[in-house]
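Have a look at the structure below, then the notes.
For this depiction, one protein chain was excluded, whereas all remaining protein chains were kept in their positions.
Think of it as A and B in the order they're written, each chain with its own count starting at 1.
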Amino acid sequence: MIKVLRALFVGVAAIGLLATSPAAQAQDKTIKIGALFPMSGPGSYFGAQDKQGVELALEQLNKAGVNGYKFVVQYEDSSCGPLPATQAAKRLLEQFKPDVIIGEECSDATLAVMPVIEQAKVPLLNAGSSSIKVTEPGNPWTFRIMPNEVMQGVNLADNAYKRINARTAVLLFENTNAGIGNAQVFKENFTKQGGKVLAEIGFGRDVNDFTAIATRVAGLGQVDVIPTYTLEGQGLKITQALAQAGVTKGGGGNAIQIGTIWLPFGFEQKAGKAALGYIRIVQFDPTETRDLVRDFNAAFKAKYSADPTHLNAHAYDQIMLIADVVKRGGKDAQSIRDGLAATKNWPGVTGSVEFDKTNQNTKMDTVHYMETKPDMSWTSLKWN
Amino acid sequence: MTATIVFQQAINGVVLGSLYVLVALGLTLIYGVLVQINFAHADFVTLGAFAAYFFMHLVAASYILSIGVAFLVGAALGWLINASIFTPLRHKGNELLPLIATIGVSVMMQNLMLAWFGPIPYAFETQYSGQVIRFAGIFVSWQNVIIIAVSSLTIALLYAFMKFTFLGKALRAVSQDRETAGLMGINPNRLIMLTFVIASALAGMGGAMLAPVLVLTPFAGTSVIVKAFAIVIIGGFGNVEGTILAGLIVGLIESFTTQFLDPGLIDIVVFALLLLMLAIRPTGLVSERREENV
Partner (left out) sequence: MSDPALAQPWSNRRTMLLSRWICYVIATLLIIVLPLIFNDTYWRTNLTICAINVLLAIGLDFILGYAGQLNLGHSAFYGLGAYVSTLLIVKLGVPFWMAFVCAIIFAGLAGIFLSLFAVRLRGHYLAIASLGFAVIVHQILLNWISLTQGPLGIYGIAPPPSLVIAGVVIADFRNLTAFFYLVSGFTFLSFLLLKQLVCSPIGGTLTAIREDEVSAASLGINAAAWKVFAFGVGAAVAGAAGCFYASFVGTLVPDAFFVSESFNILAMVIVGGMGTLVGPVFGAILLTLLPEVLRGIGDLRLVVYGAALTFVVLFMPGGLAQAARVVLARLGLGSHS
């Protein structure tokens, strides 16, 4: 008797499974997202954080899917250099065949992979490279949600001249594509308004001690602003050295350091009072009161026990934007590309997104200004 | 260009130089006795710095103790590398192979550190790194003063050791003529091991002292190592006084190139000097007569 019941049970279960699986199959539609991030070498700083943002977005999206689609991501290590990036891109395209690719971080790598991905007719969504060359020539398959070096530089120079009344500047930048590019844009626009650049000091990524540079700046007379373009490690040393040399506000001087995107939340805690008065553009303002940002902060903190940086936020936005495109009907490479191009005022945690005809996001609310207060907290300056 | 600025840059140069000397000293010691280059030397410095960092953050917040820990870590590494690489390869008599092996070790160490510690720079602050001494318009940070003081002390002690103790004399004997020293009843292998351990311990300790000054990533060593090599050659391989002199010169070149030219040109100036020295006076600024392959 029990045996019969057992057989019946199995039979019913089997029929039940069979009945549901075609529907389950229909639920298995996926959007394949390729992720080109630096996972090894000095750039792995970026890759690790990007991955965190991506994973959080996927977790949220794949609970219910979008329009019946789930999202699958394949990561490939592009190592922040042109050759490894092109190899990673080719591997991704050949073996994973994604519908859309996100990445890279470093301008060199992005510029190198753009032609490869364009040839494969897959859209590339970038949120990390500031070089103007990524979008200026106009590639219908490359999109950038981050403000480029020109947008930021012009805006920064404008605000420096008009809002802080700066008339003299000293540029400090790392000798990379991004560092030099950003510095040049600032210089052009600042001098166009009537400002004067007293010195342009570029340094290699292997410089540890900035006392000599800070000393040189101290000897230049009255300096109003010091635009600084570098990564966190060296940025920290520069800020401290400038304070020690008595040049910046943090050290009793008058100069204000201004800079852009690369110093994450937490910089002040490491720099100490040397960072007083630092004004910088950030790509993600965690103090924003929008619900979207608040929810993101909370979810990120719950998952990773840390506050999100702009890298996490960008990666999150990239996935979410793709999801929005899918919601609007995108389902393969071509339709996703068209969907991206048609994006109007899409709200991301880093700001809104709308692309111009070169597929650059021109919304200025992605450019957030923050100032470091004496208690080492940030306040948003609300200049945009 | 005020005199203050020039004087300040001079001080900056001396500080930078002491930084480099701390790394180069171990290299020159090893070369003096072993006639070998340990390419992983700067990675010992980096690992020493990380050892100090983690000690301070995980065990006890004592900077002095963490320096001691770094010293021991360096010593252990030195023992390991000598035992596993230099000793077995010495019998093969090839001067190139150990160098290449240490290149391999260097690559391994850097990437292991990258895997363990990650690429994000660590901020190593001690009670001295934020504080600055000011006098007559000049400033020096306490940390840098400590670096100079400890470097000088170490050099003085090393000097005394080499000149006045039996072990020191034995070391010099081994570096001059290994076989004859052996005939004199000195065990060269033990002495070589001792040298290695001391030099690497110095490297580790140097790392702990440099940690607040360096941008602390697994690649911190590479930012210093090539210049350290240049210093050792400019000063004269195996020569302590030469290394110190060369280190200070390189430091001064760095700060004055930054002031008057451009920081990006530092490496070019330093290495052009290196090539010039090698072309004109390969034995170095302060040369010891050496039966050498020069």
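One rule holds for everything that comes next: a residue touches a chain if its C-beta (ideal position, glycine included) is under 8 Å from a C-beta of that chain, and two chains touch if they have at least 3 such contacts.
Fair warning: this is a prediction, and the values are worked out from it, not measured in the lab.
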| item | value |
| --- | --- |
| Full-complex contact with the absent chain, from B:24, B:89 or B:132 | B:89 |
| Contact residue for the chain not shown (choose from B:107, B:133 or B:184) | B:107 |
| Residue ranges of chain B at the interface with the undisplayed chain | 31, 35, 37, 84-85, 88-89, 92, 94-101, 103-112, 114-115, 226, 229-230, 232-233, 237, 262, 264-265, 267-268, 271-272, 274-275, 278-279, 282, 293-294 |
| Residues belonging to chain A that touch the chain removed from view | 39-41, 44, 76-77, 81-83, 86-87, 90-91, 93-95, 108, 111-112, 115, 133, 175-177, 179-181, 204 |
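We take it that only the chains that are shown with their structure count from here on.
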| item | value |
| --- | --- |
| Interchain centroid distance [CA atoms averaged], chain A/chain B, Å | 38 |
| In the complex with chain A, residue positions of chain B that touch it | 1-2, 4-5, 8-9, 12-13, 15-16, 19, 114, 118-121, 123, 125, 130, 132, 139, 141, 144, 213-217, 219-220, 222-224, 254-255, 258-259, 262-264, 266-267 |
| Interface residues, chain A side, partner chain B - complex | 40-45, 48, 175, 201-204, 206-209, 211-213, 215-216, 218-219, 232-234, 236-237, 240, 244-246, 270, 272 |
